[in-house]
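Only a single protein chain was left out; the remaining protein chains are all shown in position.
Let's turn to subunit A:
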Amino acid sequence: MITVLVKHGVASAAQSQLQQQSRRWYSVSHLSVQERIDRKRNAALIGGGQKRIDAQHKRGKLTARERVELLLDKDSFVECDMFVEHRCSDFGMEEDHNKFAGDSVVTGQGRINGRLVYVFSQRNVMASGVVPQISLIMGPCAGGAVYSPALTDFTFMVKDTSYLFITGPDVVKSVTNEDVTQEELGGAKTHTAVSGVAHRAFENDIDALLNLRNFFNFLPLSNQDPAPVTECHDPSDRLVPGLDTIVPFETTKAYDMLDIIQGIADEREFFEIMPNYAKNIVVGFARMNGRTVGIVGNQPKVASGCLDINSSVKGARFVRFCDAFNIPILTFVDVPGFLPGTSQEYGGIIRHGAKLLFAFAEATVPKITIITRKAYGGAYDVMSSKHLRGDVNYAWPSAEVAVMGAKGAVQIIFRGKSNQAEQEAEYVEKFANPFPAAVRGFVDDIIVPSTTRKRICRDLEVLASKKQTNPWKKHANIPL
């Protein structure tokens, strides 16, 4: 019952007026009702006519009907509102040759890999958190229409052919005298890397639709359904020897968190959400022993994996999605702290960082956390710590749960003292290891990294029956 919103582009009727291809389908009044139904249905199926289909193809795009056919299982689509036409009555739009049955949108229900899906063109706020909603932007989308994808859970775009903006380049020019192209203003690259409006971009229409089918399999049909479990060929007790050496000895050296995630996931498959935005945090979906999980991880490769405004918001929204749809959350922690500085403070890092804290704290789905290396200060707390109702919290032997790194701590504690190197060594000995956290019960166990997959799969089995409820409220007041 997931809904998919496919944005084919704006106002096809307006475009058609310019193109003026005129086949008069409807002005024959002497036909019987049945004949008129058949004619309209046929007309709807070819949309604006073969010429317009060809024109669409020439632009490297598919027609709405072709897109639906690709997205859904063969012969599974059941259309509704096929006879709807636009009601615009100005500027010649009321002419019959500018009216098309099934105008610009195709809506209905169908199946993806046998599971029910609704295809829509506009969305409604009330469905948020009830069924997962995904938008796929496949053409230009401007003005108030952009809020319809913005209200859905995930927005995907097609590279080079889709745009999203509140006001287009012409208006921008006339108002602010700013020169900007459609692509720069609202193309796939802008929204997946700069604005964070879109969650992923695909090469072309076909690539986007096939990937959407694949993505769909990760999601439950509604908030009443458990996370889906698919047939899995990857042994749940598989050891991952590569993880024993992945964390470098020098704590200042980076490694790729994706290597850990792919190492533990079923068949190394990880569907990353927002791979090009706020790259210091990694979020996305994978499966563990066939069951969908959401994964959040700090990325030491980018900005040392620190938390800042964008990464906090990115992480928070993802965690809330998982929680809304019964998807267990795995969190991999290697975080040196929150990014310091005026730009962050002025930007409201307190407010935005709180979102991630809030999201993890309110989540009632199974939460498993693995501290791979640094877990410093407030950022440690935020990253699904035991203090935020984490179900199972593990530390690797390389874990350091502390207020901050040795150097910084010693500079503060022993300010002005001369034997800082000595104190630093003592601090490292005392705190740069998993023991202080383990003796206090903040981590449940110190595990051999290569056994991580095995441990998580086993815990997820146990936690599958987890039931936790929050106190009644109309809704929580997340610090927006």
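Everything that follows uses one rule, which is that a contact is a pair of C-beta atoms (placed from the backbone, for glycine too) under 8 Å apart; a residue touches a chain by one contact, two chains touch by 3 or more; residues count from 1.
As a working rule, contacts and distances are computed from a predicted model.
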Hidden subunit of the complex - UniProt protein name among "Translation initiation factor eIF2B subunit gamma", "Propionyl-CoA carboxylase alpha chain, mitochondrial", "Sodium/hydrogen exchanger" or "glutathione transferase": "Propionyl-CoA carboxylase alpha chain, mitochondrial"
Residue touching the undisplayed chain, where the options are A:Asp234, A:Glu272, A:Glu362 or A:Asp381: A:Asp234
Residue of A:Thr181, A:Ser195 or A:Gln224 in touch with the missing chain, whole complex considered: A:Gln224
Chain not shown: contacting residue from A:Gln50, A:Asn113, A:Ser343 or A:Asn470: A:Asn113
Of A:Ala64, A:Val119, A:Ala142 or A:Leu243, the residue in touch with the unshown chain: A:Leu243
Touch with the omitted chain, as defined above, among A:Glu35, A:Glu178, A:Glu203 or A:Asp445: A:Glu203
Contacts of subunit A with the absent chain, listed as residue ranges: 1, 57-58, 60-62, 66, 69-70, 73-74, 76, 111, 113-116, 160, 203-207, 210-211, 213-215, 217, 221-222, 224-226, 228-235, 240-246, 249-250, 256, 259, 262-263, 266-268, 290
